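Here is the structure we will look at, set down as structure tokens.
Apart from one protein chain that is not included, each protein chain of the complex appears where it belongs.
Moving on to chain A:
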Amino acid sequence: MGRVRVQREPFDSGSELEGFGAGGDVGAIATFTGIVRGTGGMSRMEIEHYPGMTEAAIAKIVAEAEARWGLEDCLVIHRHGAMAPGERIMMVATASRHRAAAFEAAEYLMDYLKSRAPFWKKEFGPDGAAWVAAKDEDEDALSRW
């Protein structure tokens, strides 16, 4: 039921949400969009991923969220490749009968996408390039679920 897309191309959050959650017993839609920050003079970000495992890992996370919160609809789009500050990296959308489930499921999806979906970010700035290090709090965030 949920849809997962892993792609290099930019996406338009507005058009992605057209028709999202339509037809079901939906009373709430929550969305989150992640954007490349330009902090510290960063000029671009490159995201590497593991084709095959990426799609499977996200599908598993989505299936878990759908089962746990009884979602009516769910969408995850995550880009890879090169992106400039201001560009959208990824988005999640959740549709449910009531808002608590939509919000919570979106947070769950984000927490798991951050440290269980095989993406790696590299930042290019005035001092050269550096892989973004995973944060302990990202791993800790999983324990609340």
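Details
Throughout what follows, a contact is a pair of C-beta atoms (placed from the backbone, for glycine too) under 8 Å apart; a residue touches a chain by one contact, two chains touch by 3 or more; residues count from 1.
Going forward, contacts and distances are computed from a predicted model.
Among the names given as "OmpR/PhoB-type domain-containing protein", "Molybdopterin synthase sulfur carrier subunit", "Sugar ABC transporter permease" or "siroheme decarboxylase", UniProt records the absent chain under the name "Molybdopterin synthase sulfur carrier subunit". Contact with the undisplayed chain is limited, among A:Arg5, A:Arg88 or A:Lys122, to A:Lys122. Check A:Ala30, A:Ala93 or A:Leu113 against the missing chain and you find that the one touching it is A:Leu113.
Checked against the full complex, the one of A:Val4, A:Met90 or A:Ala105 touching the unshown chain is A:Met90. For chain A, the residues in touch with the chain missing from this view are 34, 48, 50, 52-53, 56-57, 78, 89-90, 110, 113-122, 131-134, 139.
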